[in-house]
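Input: a single structure, listed below in structure tokens.
The complex is shown incomplete by one protein chain, all other protein chains being positioned as in the whole.
Chain nomenclature is as follows: A and B, assigned in order of appearance, with residue numbering initiated at 1 for each chain independently.
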Amino acid sequence: MDTNKIDYAKEKVGYYKVLGGLLLLTTLTFIQPHMFLEHYTFTVQIMIGATKAWIILMYYMHMKGETLIGWTVVFAVSLVVFFFTVVIPDVNHFQFKEESHITSQAHIEVDYGHHTASHEE
Amino acid sequence: MSHEYVPEIATSRDGKQHEVQGWQGDFYGGKLGFWLFMLTEVMMFGAMFLVLTYYYSLHQQDFIDASSHLNRLLGGTNTVVLLISALTMGLGLLRMRTGDVKGAKLMIYATIILAIIFLGIKAVEWREEFEHGVFLGLDALQSGNEHSRPFGQILFYGMYFTMTGLHGFHIIIGIGLMIWLLKRINAGKVTTEHHILHFNIALYWDLVHLIWVFVFPYYYMIGAGSGH
Partner (left out) sequence: MSKSYLDAGETHCAIGHPKSVFWQWMLTIDHKRIGLMYAAVIFTFFFVAVFVALTMRIELFAPGAQILDGDTFNQAFTLHGVIMIFLFIIPGVPAVFGNIVMPLMIGAKDVSFPRLNWFTFWLYIFGALVALSSLWTGNGFADTGWTFYAPYSLNTNTNVITTLVAAFILGMASILTGLNFLVTIHRLRAPGMDFFKMPLFVWGIYATAWIQLLATPVVGITLVLAILEKFFGIGIFDPSKGGDPVLFEHLFWIYSHPAVYLMILPAFGIMSEIIPTFSRREIFGYRTIALSSASIAGIGYLVWGHHLFTSGMSDLAKTVFSFLTFFVAIPTGIKFYDWVATMYKGQIHLTTPMLWALGTMVTFVIGGLTGVTIAMIGADIHLQDTYYSVAHFHYAMLGGVVFLLFAGLHYWFPLMFGRIYNETHAKIAFWLNFIGFNILWFPMFIAGYQGMPRRYFDYLPEFQIYHQISFFGALIFITGLIMMFTVLIRAIKNGEKVGPNHWNATTLEWHLPTSPPPLENHTKVPYVDFRPYEYHHGEPVVKFNYETMQRID
């Protein structure tokens, strides 16, 4: 039995506020690639995602009121971040990068507006 | 479980009484246990995003090209559907906690319907991709034939079907859990006083939503500027 007294009306308003925020961020997701920071689409998209995730975690999942659970989430996410930090730079500096069948792609200048029409749909 | 459990009392040497936490009727324990389970899902999907990023870092252009061909309208609709379903799920739990069991059930039904819509739209998407020849097992995603896509695109689509497939699998499980929850409510086993099951299933649904919050931009939006 959880011990907090619930103010139904207040909570409900809170949920709708979060919904509004999330819908706004979703709209942002759709307009960003055409409107701003187009050369940084990947980073911006992930950051919008992370912001949405933060809001969901804090307010829908009520992590804001939790101490122990908050730290366990921090621990798990930190581990995942560590894996990324080590593995991704590592694969891009693979010792045999030039000879490898898999990694010997020339580093192409990424163009978010470029469309290779070399294959049929 | 939740019946007839009377907690023990331990007395310290100064005469003070301390209630002993038993394994029965431990709401916080149930909550903690479920959060810990969700951390395992974070590790699993985290590892899949690691795989995705691994290949994205090696084949950025291919990934952007492949992404530009995904159906953003359907994917975006699904994003909104799931968003609203997270709201309905949360409202359902709120109603349960404040005594409105009937209202809670209505919200659970609404969430189930939205979840089914999500799956339906996903099925349409996958069928569309299949008809374009882009599907697991078809030539475009094999190597060495005339339709073979470049490495980066094969890997993109391989992970696309894997991750949206596994995410969809979790939605199906979620629907199953919600149906079970309705049964438990009808049997009087889940009530305003004892609703840990409802609480945890709502958390689960938030997790399913959280995963999509990252899946959607990573797959659908990185190629969005390509004017498809």
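Basically, a contact is a pair of C-beta atoms (placed from the backbone, for glycine too) under 8 Å apart; a residue touches a chain by one contact, two chains touch by 3 or more.
None of the values given here were measured: they were computed from a predicted structure.
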item	value
Selected from B:A66, B:L141, B:I185 or B:I222 as touching the chain missing from the view	B:L141
Which residue of B:A66, B:L91, B:A115 or B:L155 touches the chain not shown here	B:L155
Chain B residues that touch the omitted chain in the full complex	8, 10-13, 18-23, 26, 28-29, 32-33, 36-37, 39-41, 43-48, 50-51, 54-55, 58-59, 136-137, 141-144, 151-152, 154-155, 158-159, 161-162, 166
Missing-chain contacts mapped onto chain A	68, 75-76, 79, 82-83, 86-87, 89-91, 93-96, 100-103
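Criterion: only the chains that are shown with their structure count from here on.
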item	value
Between chain B and chain A, distance of the C-alpha-averaged centres to the nearest whole Å	15
Partner chain B, residues of chain A touching it in the complex	1-2, 6, 8, 11-12, 15-16, 19, 22-23, 26, 29-30, 32-34, 38, 41-42, 45-46, 48-49, 52-53, 56-57, 60-61, 68-69, 72-73, 76-77, 79-80, 83-84, 87-88, 91-92, 102-103, 105, 108, 110-116, 119-121
Chain A partner contacts - residues on chain B that touch it in the complex	25, 27-28, 31-32, 35-36, 39, 42-43, 46-47, 49-50, 53-54, 57-61, 64-65, 68-69, 72, 76, 79-80, 83-84, 86-87, 90-91, 94-95, 97-98, 132-133, 140, 147, 149, 151, 193-194, 199, 203, 206-207, 209-210, 213-214, 216-218, 221-228
